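Heads up, one of the protein chains got dropped from this complex, but the rest are sitting where they should.
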Amino acid sequence: MKENILIIGGGAAGMEAATQLKKLGLTPIIIEKSEALGGHIAQWDRLFPAFHPAKDVVAPMLDGVKGIDVRLNTEVADIQRDADGFKAALSNGETINAKAVVLATGFDLFKAERKQEYGYGIYNNVITSLELEKFFRTGKDERINNPQKIGFVHCVGARDVKVGNTYCSKVCCTTALKQACEMKEVFPNAEVYTFYMDLRMFGPGYEDLYLKTQKDFDVKCIRGRVCEVSEDMDGRLVIKAEDTLFGKPLKMTLDLLVLMCSMEKNKSIDKIQQQLGIANNSDGFMQNRDMYLGLNGTAKDGVFVAGTCTAPKSLPDTIAEARSVAVEVFNYINNK
Amino acid sequence: MEYRFKGHLVEELYKDYRIKEGMKACMNCGVCTAVCPAAEFYKYNPKNIVNIVARKNEDDLEELLKNDTIWYCGECMSCVTRCPRANAPGLVIMALRKLSMRSGLYMLSEKGKQQYVVVKDLCSNILNYGYCVYPRTFDYETHKEFGPVGKWINDNLDDLHARMGSNLDGDGPGGLRKIPKESLDQLKNIFDVTGATELMEQVLSDAHQEAVKENLSDEEYFMKVYTENDWEKHLNH
Amino acid sequence: MDFGFCLSPSSHVKMDTIDLTTFNRLKETNPDVNTCIACGSCTATCTAGNFTEMSFRRILLMLQRGKEDEAKKLIQHCMLCGKCTLVCPRGINIRKILLDITR
Partner (left out) sequence: MIIEGKQKIWADYQKDIPDDHYFYVRSCIRQAFWPGSEVTFLDITRNKLGKDFYENPYHTTCGGIAYHSDTIPQETAMTIIARQFALMKESGYENYVCSCITSFGCYTETLETWHEYPELEAKIRQYLWDSCKKEFAKPKYLAHASDIIYKFRFEIAKQMKFPLVNAKTGKPLKVVEHIGCHYSKMFPSKGFGGAEYPHVLVGMIEAWGGEVVDYPERRQCCGFGFRQYFVQANRGYSESNTHKKFESMEPYEPDLIITNCPGCPYFLDRWQYVIAEQTGKTYGKNGYGIPALTYEEVAGLVMGYDPWDLGLQMHQVAIEPLLEKMGIPYDPKKKYQGLNGKDLGQPMCPSCIKSV
């Protein structure tokens, strides 16, 4: 009998899990709510730490899922457990039976306007990291007008009780330094500043990126969280922070401010998550079985998780989890 | 040096509800200092203060309480809006100031000693008139910034308030009405029951002793504290 | 009229107007000045730092914030023992930079 595995989400985690499950002889089915596979990473231009084009990673992943059953523009409307596993009603009216479910539902980007003091959506020249990445991809953004002074704000929507996110979003530090370097490439005469609290360069080659950012790109990293942004007569941005290493408050005028938005759990999946009985962890992401040996498992039999639905993760972390979830599902099916 | 609560400063400080409310954990992001009006014009850094309080070290706390630093804050509470850890440095300062006064350590700093001026003015206004600010005790000579208009207002206080429709020192409702004796008595009782009288008397007595030590009358000492300003020392160059 | 008080100068580091000539000149001959991560190893090991405010990481920051005079005042405490250079995790040739600043 065909062993259907329902994979909710067609981003990096979903695609890679599907590819591996197929290789293991199972029948993955990807349900993707948007019109294309690829998820967030497909909107990215280049990847840290080595400025690798994102499409060079996404393309092989897309190749991998060729021949796999993919439903685009489709959501799971309802899911119930039955004697054989799960029965999912899709938004297109179809019903799918599956032995196991993999939640690869990913993240939402923090809505920058919630951090009101940074003036996103109010002051014209405040943009998000995602919008900057789009600019790198397309070369177009009317707000980016040969800026001579550019600032990056770390931890927007992360490490912040006031917005309800106490966690570190993990990838924003490295992304900020990558984007800061790229801005120097596009605008060599610009002065580029990043405002950080801790630079969390946790992966291979990341610390080298930091060094390169300082030495080769002359990006100035200032330790202090931006406290407020306002607009002057000319539409330029006035920002304030404490230069905490210097111990004094600091004020400067910028042409462009980029907010490094954190990851939050993708909330569009809340109903299905509830039906499956998967709780949230204290950070509001999905709770996996445990954070060491039960990374891909959940409290519920037959329900698995992979990627950023459980916590902010880098792309390599996500791919590793997608591969391990395939093994977990394979063992689960075979031991039944 | 001997002072009240010696060896128990930390314990005493952490009894204050404003510490319970305002002191969680700090990650040194500097947002409070960045937004702080006092940090711009004084040698002041609220982040550093929150860190000392978090350390719970008796010696460090003693040092803080006898320093000018805790007296620079203007209690605008701008820091409270922004702290990403939901601390309230402004409330922490209020708890520190209270302990500095109760312990007596406030008398060791120029800015701390000024509590005599504010306690004397504000508490007597409340107890005598039922107002924090009462125009008859707010004179031009010690407030030159009133400007010529302020001086004119002071010189014509009764006429002007009558013109504006105030009920200055009158019975019944209205602006600047005479607060009934019954209400003033109740304010005094509240002061007695809640510890304000004790604190006030302590501050007045500390100041008196200091005045005697410096061979000044209470009035002379008041004016000294009111005007003394080692300006350069307080600036954050 | 004497009011008994006056305007106080702002302590803000005004990044829009600071003078970075010295730092930029230094950077040309010593690109390493950019790579400090403010770990404090130099200050912790500094012989002079035990008795004075001497701190190399702070001197670098002062130069980057346009406080050249203050930086030069601090450098006077340096005894050129070179221990800082030994401990710097980023391999910055601190001793040479200190000499270059005063040159």
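Quick notes
When the chains are written out, they are named A, B and C in that same order, and each has its own residue count from 1.
One rule holds for everything that comes next: contacts are C-beta pairs under 8 Å (C-beta built on N, C-alpha and C of every residue); 3 or more make two chains touch, one makes a residue touch a chain.
As the structure is a prediction and not an experimental result, all values here were calculated from the model.
Within the entire complex, contacts from the absent chain reach the displayed chains A, B, C. Looking at B:108, B:179 or B:216, the residue that reaches the missing chain in the full complex is B:179. Residue-level contact of chain B with the missing chain is found at 16-18, 20-21, 37-38, 40-42, 71-78, 80-81, 88, 94, 97-98, 101, 111, 114-115, 117-119, 121-123, 125-126, 130-135, 138, 142-143, 145-153, 155-156, 159-166, 171-177, 179-180, 182-184, 186-187, 189-196, 199-200, 203, 225-229, 231. By the touch criterion stated above, the residues of chain A touching the omitted chain are 113, 116-117, 119-124, 228, 230-233, 235, 238.
Annotation for chain C: contacts to the undisplayed chain at residues 1, 3-8, 10.
Everything that follows uses one rule, which is that only the chains that are shown with their structure count from here on.
Rounded to whole angstrom units, the spacing between the C-alpha centres of chain B and chain C is 38. As a whole-number value, the distance joining the C-alpha centres of chain A and chain B reads 49 Å.
Within chain C, the positions touching two or more other chains are listed as 11-12. For chain A, residues that reach two or more other chains under the stated contact definition are 223, 240, 243, 248-250. Put simply, chain A touches chain B in their complex at residues 117, 155, 159-162, 197, 223-228, 240-244, 247-250. Those residues of chain A whose C-beta lies close enough to touch chain C in the complex are 199, 210-211, 214-215, 218, 220, 223, 240, 243, 245-246, 248-253. Put simply, chain C touches chain B in their complex at residues 1-6, 8-12.
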